[in-house]
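Notes to accompany the following structure.
Excluded from the complex is one protein chain; the other protein chains are retained at their positions.
After this line comes chain A, so read on.
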């Protein structure tokens, strides 16, 4: 037998009477293997030779047919279930030995379920915890490709808000009810686990064509139904990501795929489920890459502002310019804001970027002739960050731009949450002398009540109403414009691209227009030339 070579240094060092580590391993009544990362056995103790017929050179997939988890995955779990050719079950403890070698300690298995009963349950909900879930998962995957399984990863939408507003006691009761509903939605053989917080995972067994989708939509429906707790009516939603282990021979990490799908479900608007698709990891990878680039973009000065003129249709003069953010990526070229703003909002970078925009716009506007206004977009997240007022005041002071030449554009989204605080900030901004306008009006919630809540200087009507030449768009355009003017607000029609549209706008009480027809976005250095040209007068 040729096992001693694996442990060449250990034997001699010990004095007689104390058995060597190797002797201990060889006499150990249970099986121990050392396996390389390719799954080939490099050491097998005597017990493993007897019970598994393992030898150096054996392959894991022959010793444990049906096991599809990779060793690297299994080391994450406290132990996982392996089933031998003879159907014997082992709780395998796996340790990394270094140099691509793994130690596998094979203990005869207690039933996975009894292990659960021994206190491995979530105290609050009585559900299985992460460890238990991983055990069930590996045992389900090892039971072979005959029956496929699905993993449903779910996240509660708005749970944090409920917890914050109604308190942890109610939040805990809510989690219990969620756990109840999940259990009710599932089959007896399925496993419902709580991974902590408002993160749950369902392991669905015996999945057949369409049954994973059915369960996922049932979960979304059931969790989204109204709860009544201590006299409070509570509404939350569930986003679910589903990964199916149909391809049991592939070494796929179901939980990770479920999470990727969950991420997509949340991105698609929450309160829905998404099935994992193989492109999702690439998507996430691209997003991660973009995030890394975005974090560097400020420092590397890859952002630039362009300015698009808005024209006062009563005087036919340029009143000012809206600052538009551009990202000039060294490799990918110009990346339009639509492709990175949502990412920046997701990871909070928008606050820093927003500060840069505000500062830069104020400084650059100082070099423009006359009393031109500069309009700057502000993200709803900048209101949440609570530094907006400070940012604006500092930008004005540093640049020397008079406050009345700065116009801040907000969207309806900013007024959605925490409206009172936002309005307070708006009032403080107004007290500085800054103008405030409502951007993209008509696209979001279009609540006219927002127009009452704060006396905006201007409403910018979304381009879709300008582009649409149907009767509906026109009626909407006209009524927003007349409502706005009656409230004393200026009205900008956005996205004006043709002379015909401009003529139409003039008839609709709009006070300003902005669009390709009256001026494309330009660099700050082109502004003096643009203003000096007089062909604008001829066109408008």
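Note that a residue touches a chain if its C-beta (ideal position, glycine included) is under 8 Å from a C-beta of that chain, and two chains touch if they have at least 3 such contacts; residues count from 1.
The working rule: contacts and distances are computed from a predicted model.
Considering only "NADH-quinone oxidoreductase", "FAD-dependent sensor of blue light", "Iron-regulated ABC transporter ATPase subunit SufC" or "succinate dehydrogenase", the record for the omitted chain gives "FAD-dependent sensor of blue light", by its UniProt protein name. Although one chain is not drawn, the whole complex shows that of A:196, A:231, A:330 or A:400 it is A:231 that touches it. Interface note: of A:189, A:221 or A:500, the residue touching the hidden chain in the full complex is A:221. Interface note for the absent chain: among A:184, A:431 or A:448, the touching residue is A:184.
Considering the complete assembly, chain A touches the hidden chain via residues 177, 180-181, 184, 221-222, 225-231, 233.
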